[in-house]
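What you see is the complex with one protein chain gone and the rest in place.
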Amino acid sequence: MSTKMINIKDLCVWFGEGQQRTQVLKNINLQIARGESFGLVGESGSGKSTILRTAMGLVEDYSGEISIDGINTRTGDYKALIRCAQMLFQDPYASLHPRFTVGQAITEVMKINAIDNHQQKMVDLLLSIGLTAEHQYRYPHELSGGQRQRVALARSLALEPDVLLLDEPTSALDASIQAEMLNLLNKLKQSLGLTYIIVSHDIAVVSYMCDRFAVMSQGKVVEILSREQLRSGDIQCEYTQKLIAASEY
Amino acid sequence: MNKAKELDTPLQSLGQARRAQLLKFWHRFKRNKLGLLGLGISITLVLLAIFAPLLATHDPYEPALYERLTAPGAEFWLGSDELGRDIYTRILYGTRLTLFIVLLVILTSAPIGLLIGASSGFFGGWVDKVLMRITDIFLSIPKLMLALAFVAALGPGIVNAAIAITLTAWPPYARLARAETLAIRKSDYISAIRLAGASRFRIIFRHIVPMCMSSVIVRMTFDMAGIILIAAGLGFIGLGAQPPLPEWGAMISVGRKFIFDQWWVAAMPGIAIFVVSLGFNLLGDALRDLLDPHLRNR
Partner (left out) sequence: MSDVLAEISNLQISFKDENGVLRPAVRNLSLTLGREKLGIVGESGSGKSLTGRALVGVLPSGAHVSADRLVFDGVDLQKCSSKERRHLRGNRMGMILQDPKYSLNPIMPVGKQIIEALRVSKKMSKAKARDAVYQILEAVQIRDVQRVFKLYPHEVSGGMAQRIMIAMMLVREPDLLIADEPTSALDVTVQLSVLEILETLVEKRNMGLILISHDLGLVNHFCDRVLVMYAGRVVEELQANKLYEAKHPYTQGLLNCMPSINGSLGPLPVLDRDPNWLN
């Protein structure tokens, strides 16, 4: 078992076709250790979510290499990849199928992957993320934003992955709900031994959750910092300074 | 208002959850009075078709030449036709033919259109191009003309009429399903189910098609009115149901000869067509107000 969980080498990503084809990520190199929480901070359009989507095979036009737990995301076994890594989307109002009850949404994932005893496991999952067994019969529109995001989290945990890629997991939530969600994520990480990549525009959230993070701007990683460096003000990049200033009024 | 809703009544099963949703839907539907009227007409149509033999006062086929072209009255509630058959009874039996054609057309054209549209939208690329050009060709020919051509080729008759109408009725469903699919396919919940390893087949049938259903149902309800009219049109020009079947369009066609002196022969089936297609349209309007994703949030 290597200590490197995620390895991103020379990743370049393009959007669009023909003349419209534009490069949105430029030569990204990141190594993330097993059990680490790694953050990606930057403004919208800096390409931070694109890294996660590419790692999960949702983006096809890319060069370079991504491997998660030794599985190459381009050439490796997709079934093995998704059982190793899952993703949580930003908008809890868009990430749950409106016609599936909470229980169906979660068991559907297990059925596809031929996991037995899915009814019981689904209930256990709901309990572990702070909902009740009764919630399994609810449709998404009957839940609040925070509850939906919990359900989405339960669904991404249904395949018992080792890695969770979190795309702005709390930016659509109120501050008080954000606190509950962040606490829950930390608790799960402890109990399940997960590895996180957390994308956020909020440097305070990232510094609270992550030991190390990359600052991104216009498709490039401009700086990789540890929490200690951030706290002691050991910062090289002007853009990082700006982000910090913006969070401290 | 995204405040956490209280879980008012605890639910114990999936069936209960679905029933609760249906009940809620019914409560919202109930407020539209015209929609209720449309639903009432549609249900009445079905009941009349089922219980036609019980409700009939005469035999729909037995001629009684000495009583031909009798005006509406106590014996013949809606009058009699040129062979002395009771128009009320024939209209009653006609509901069966009407429903048969409508259901046959809807149950074949909607799934065909849905499948073509959803695949087209989901796969994109050349699949999309080929399927959509075929759809365009069908759409570019007027419906009745195309149906006429098919019936002419297949031979007149009620089943052939239904097949012909199906061949003209599916393209709008394909267009609709494709548009919906294009909007849905990039959504996070489809991405999420892809990340769960679902096959394309499963994504289309279990996750995309149910999302297209509400617009398809609305379209279907509106289409029923149109199908009745086309079926009647085919019957009218003698290419649909053949005599002595009591098809409404064919009945009007016969009544045409007497329209100035014995108006009821043509008018009664005409009124039947009018009422039923109005009913379907009202129902469709009400469903659209509730189901159409573009109107829903207003």
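Every chain is named by a letter (A and B) in the order it is written, and numbering of its residues begins at 1.
Quick note on the criterion: a contact is a pair of C-beta atoms (placed from the backbone, for glycine too) under 8 Å apart; a residue touches a chain by one contact, two chains touch by 3 or more.
As the structure is a prediction and not an experimental result, all values here were calculated from the model.
> Among the options A:Glu43, A:Asp61 or A:Glu134, which residue touches the chain absent from this view?
Counting the whole complex, the residue in contact with the absent chain is A:Glu43.
> Quick one: which of A:Leu125, A:Leu166, A:Ile203 or A:Met216 touches the chain that's been left out?
A:Ile203
> Who touches the missing chain here, A:Lys9, A:Lys79 or A:Arg231?
A:Arg231
> Taking the entire complex into account, which one of A:Ser63, A:Thr132, A:Asn183 or A:Gln236 touches the absent chain?
A:Asn183
> What residue numbers in chain A mark contact with the hidden partner chain?
That gives, for chain A, the contact residues 43-44, 145, 174-180, 182-183, 186, 201-205, 207-209, 230-231, 239, 242-249.
> Just the residue numbers, please: which parts of chain B touch the chain that's not shown?
That gives, for chain B, the contact residues 1-3, 24, 27-28, 298.
Here is the rule we use: only the chains that are shown with their structure count from here on.
> Where the CA atoms of chain A average out and where those of chain B average out, how many Å apart are those spots?
46
> Which of the residues in chain A end up touching chain B in this complex?
53, 56, 58, 78-79, 82, 86-87, 89-91, 94-99, 101, 103-104, 108-109, 112-113, 134-135, 137-139, 142-147, 152, 155-156, 158-159
> Where on chain B is chain A touching in the complex?
Touching chain A from chain B are residues 2-5, 7, 10-14, 16-17, 21, 187-189, 191-198, 202, 206-207, 210-211.
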